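Only one protein chain is missing from this complex, and each of the others stays in its spot.
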Amino acid sequence: MRPSDRTPEQLRAVTLETGVNRYAEGSCLVSFGHTKVLVTASVEENVPGWMRGKGAGWVTAEYGMLPRATHTRGRREAAAGKQTGRTQEIQRLIGRSLRAVVDLKALGERQVLIDCDVIQADGGTRTASITGAWVAMATALNYLRAEGVMKVDPILDQVAAVSCGIFADTPVLDLDYEEDSNAEADGNFVLTGSGTIVEIQATGEKRGFSRPEFDRLFQLAELGCNDLFALQRAAVAAAAAR
Amino acid sequence: MRPSDRTPEQLRAVTLETGVNRYAEGSCLVSFGHTKVLVTASVEENVPGWMRGKGAGWVTAEYGMLPRATHTRGRREAAAGKQTGRTQEIQRLIGRSLRAVVDLKALGERQVLIDCDVIQADGGTRTASITGAWVAMATALNYLRAEGVMKVDPILDQVAAVSCGIFADTPVLDLDYEEDSNAEADGNFVLTGSGTIVEIQATGEKRGFSRPEFDRLFQLAELGCNDLFALQRAAVAAAAAR
Amino acid sequence: MRPSDRTPEQLRAVTLETGVNRYAEGSCLVSFGHTKVLVTASVEENVPGWMRGKGAGWVTAEYGMLPRATHTRGRREAAAGKQTGRTQEIQRLIGRSLRAVVDLKALGERQVLIDCDVIQADGGTRTASITGAWVAMATALNYLRAEGVMKVDPILDQVAAVSCGIFADTPVLDLDYEEDSNAEADGNFVLTGSGTIVEIQATGEKRGFSRPEFDRLFQLAELGCNDLFALQRAAVAAAAAR
Amino acid sequence: MRPSDRTPEQLRAVTLETGVNRYAEGSCLVSFGHTKVLVTASVEENVPGWMRGKGAGWVTAEYGMLPRATHTRGRREAAAGKQTGRTQEIQRLIGRSLRAVVDLKALGERQVLIDCDVIQADGGTRTASITGAWVAMATALNYLRAEGVMKVDPILDQVAAVSCGIFADTPVLDLDYEEDSNAEADGNFVLTGSGTIVEIQATGEKRGFSRPEFDRLFQLAELGCNDLFALQRAAVAAAAAR
Amino acid sequence: MRPSDRTPEQLRAVTLETGVNRYAEGSCLVSFGHTKVLVTASVEENVPGWMRGKGAGWVTAEYGMLPRATHTRGRREAAAGKQTGRTQEIQRLIGRSLRAVVDLKALGERQVLIDCDVIQADGGTRTASITGAWVAMATALNYLRAEGVMKVDPILDQVAAVSCGIFADTPVLDLDYEEDSNAEADGNFVLTGSGTIVEIQATGEKRGFSRPEFDRLFQLAELGCNDLFALQRAAVAAAAAR
Partner (left out) sequence: MRPSDRTPEQLRAVTLETGVNRYAEGSCLVSFGHTKVLVTASVEENVPGWMRGKGAGWVTAEYGMLPRATHTRGRREAAAGKQTGRTQEIQRLIGRSLRAVVDLKALGERQVLIDCDVIQADGGTRTASITGAWVAMATALNYLRAEGVMKVDPILDQVAAVSCGIFADTPVLDLDYEEDSNAEADGNFVLTGSGTIVEIQATGEKRGFSRPEFDRLFQLAELGCNDLFALQRAAVAAAAAR
């Protein structure tokens, strides 16, 4: 039934490759099928002006899409002179999601800057970004501890995200572009390793949707995130083993 | 327990005053307690370039906050030279919410432009905006039908919105600013008169939250929206009676 | 002869309502007929960088128009990404007019920020803004003295403003939009309570005008401002009595 | 009494040199003492979009100041990425002043674009710009008639401008920078050759000023403009004789 | 002597991988050692407004650097709201270099848009971009011919580029970042397959340099480009064989 022949509860092939940038403290190339996002985590020994002297750190994110990440070329935001509302909405979501699982006091007065750059887009770029960003952040902070810059691990929990939607009146997990552009409704679910909700954004695209439909989307998201948590742990462990 | 002495399932005093702008096709001054938003609905006999010739209309929204709507003066976005990410996120949400209940084909090649300007902000400005915007849009389109410009009513359903949150570990309806800035989690629920979901945005602010907590927030939102739907109908009927 | 049936020397109905914003130190909703401007005066305990350490304060103003304040919807300046030349010209005029009647040394190193937001526009928004801004500023500074923040009253005089113009070859006071858009010439006069000139801006719109015509406009402006000064005093006194 | 030893009714040395730009249809280097403005008039065979098809032309102006036109270097507006409010105010004034003496119907569907670039600034740059712009525009339109592009002369009258102010409590004509920055009040008067008023902008800088003071400023402006009209006619005649 | 232990006339390891983007008509991931640039060539069936109706096509380029492509994170240009002067200079150079070897008439009224995004930067990003861009463009145009969209091959010649510089008083080929930031002088040479010069940009960084030094840089560039031309041909042939 799905254009990709997946079952309703099946993720696309997901890979999380670390160590893909020679300079960044942490990095991860995350793929959900044809969607590919290059994430770097940069650690700077300062915080934004409004946070100075509070003895706490900050985690923030920026998001961008290469002009030809998509089927037809989009406008380069740097050339247009501003980020679209969509871009700003996504980068705010990524930042909130990561901060939800970091003890900012334990981080100390330093900043983790996450850059998510979409190399190829086939739906689900924001949830892939969050999933990969946690890996990039964790490897960066592990690196800092290995270097003796930090003593404690400020990461409190895992966080991962996945989209779900109602396609041809069936709730399905992990929409690709073809599904996403025809879905009746879709939602992005950001969940923690311990099972709590960080963020839910669910929207009726072609029609309103019912409470039972929403409940099924939620259930699919929990299934998907459980797989993603295992992949994240494996990726961070592999990076540590190098 | 609530700073305002309300019960957990109690809305603030809500009023929806129509006919507050002499020039606009529709208008509504919506108040949720001390939160006041002036909404106008302007109808233009054209559509954005990318929609021309498709025989369908469009509904879009812009949102702004007067600099001193808040406890301390904020920067005027026009002077800053750009709208913040928050502003863009909100105005995109308002537009999506209204389009969810409008038959754009039946609207014809014309455009409804909603302006939501926050005169005073005490929490919940985006949900108040959506609730008032539906009233402004409905009175504008009723006016057009009364004038003979349109024959059919393109509005398919009501839409209203309310925020809920977990304050002092208790789920409560319709957060004011004091609650909102201390809530463990909050959510904005956009629902239709016929009981379907248009949009849910729920975020853990101070901690992740559980599925049962989410379910209670949802239940409170349904209660609140039912009251709002009745107030909307009364406001539109009163406008029509003038 | 006038579209509004007023005599040449008749103002529109003018009201100055104070206490219209719960958070601002001072506020005033000023109406000249259908023209309505919401003015807030915010006091901040700092001054712009270039004034620091000089032992003097500053008064400045910003001006904006809600998109549907006018007959047809105008573009939102925040969305356009810049303020028009007209907006900047007006806000500079408002700031100059207020500073002309304030002893900046006596104000101390603090700043009065005036926001004039036009809710509905039917001509004369800049002169209404100045007239209301003086009331908002005076109530704000009275409030600060009542709170013990300041000892002396830095306000040296009243300032009010009114437009005059030549409509159908007759000099008339307080142009509304219909007159304004058809006037041969018009002028804005900013005068003080003690009878001196703060600013005159007079322009031939459809034709040059003569010295005797100018003198009559000036005379009308003096008449109008005298009425406005009385209304300002009454509004400030009423605010103080609350 | 004046820093420049001029009498109160004495202009600075004024020169109007035409033919100073090899490509422009008309040009004029105007000097008022050390104030020097290079004005070009460019004629384009089109009008702005909102004027198309109305059978009338348009006259507009832009104004700029070279960064080191002033005692200390100012910021280059092109580098800053926007024109200041002052710049916009001035260029709007120049455009209005010229349009007041042009029959836009007789001009035909073409546009005169005036560029006023201040090479050196010693006070009075906006009034010098207007005075020189009329010469540049007149030579450009004479050139077009000589070339047979136009038949009729669309210029209805001369327009010139001068500043006056109250310096050391004495009304004086044509303020230089030293006077301007210490004046109690000043005004810019834009008058036509036939004696009518195009625009008056008068401002109390250090104090309000009285009606008799204003009347004396006006009288000085009339004296000064009469001299400027003669110089303008001589400059245009000299250009025609070449 | 070189930090990388290369001989003065030795290029870094250069690879040109095609088919790296699923949607673009042509793509190439070019590496010069640790410098990696992802290049896509998008073909659009239109030309910029100023070229319409001339029966010729256009080739243009945009360039960007991911924020963490460099040792320390740089500011994202889209967030800053503008491209730096350096970025604009580079993208203009890439466009000119490609147009030098394309018959724009033979291209027809279509446009090749090249996007060069630097994934990792270790010196020589602009020359790597040009070298990879030719490959991306050639594969895109070959693809269009294979699809029957175009009949003729509009590519007239190969173009490649390499940097050379004077490091520790020795002319060397293909500077990496460590050499580049300490070079006395450097130059970028853009040459064609048939041995002509498309562009030379040579700059004394720490000192002026002599004519014999320049001649040696030029000679090194010719050597390097000859290797690059062979690699380009192999990459395009391999792409065609797929």
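Remarks
Note that the chains take the letters A, B, C, D and E in the order they are written out, and that residue 1 is the start of every chain.
FYI, a residue touches a chain if its C-beta (ideal position, glycine included) is under 8 Å from a C-beta of that chain, and two chains touch if they have at least 3 such contacts.
Quick caveat, the model's predicted, so the values are computed rather than measured.
In the full complex, the hidden chain is touched by subunit E at residues 82, 85-86, 88-89, 91-92, 96, 100, 157, 185, 187, 192, 194-204, 207-211, 214, 218. Contact residues of subunit D toward the unshown chain are 21-24, 27, 34, 38, 40, 42, 44, 62, 64, 66-73, 76-83, 87, 113, 115, 117, 119-120, 122.
Quick note on the criterion: only the chains that are shown with their structure count from here on.
Put simply, the C-alpha centre of subunit A and that of subunit C have 51 angstrom between them. Put simply, the C-alpha centre of subunit C and that of subunit D have 29 angstrom between them. Residues of subunit A found to touch two or more other chains are 82. Interchain contacts link the chains end to end along an open line, per the touch definition above.
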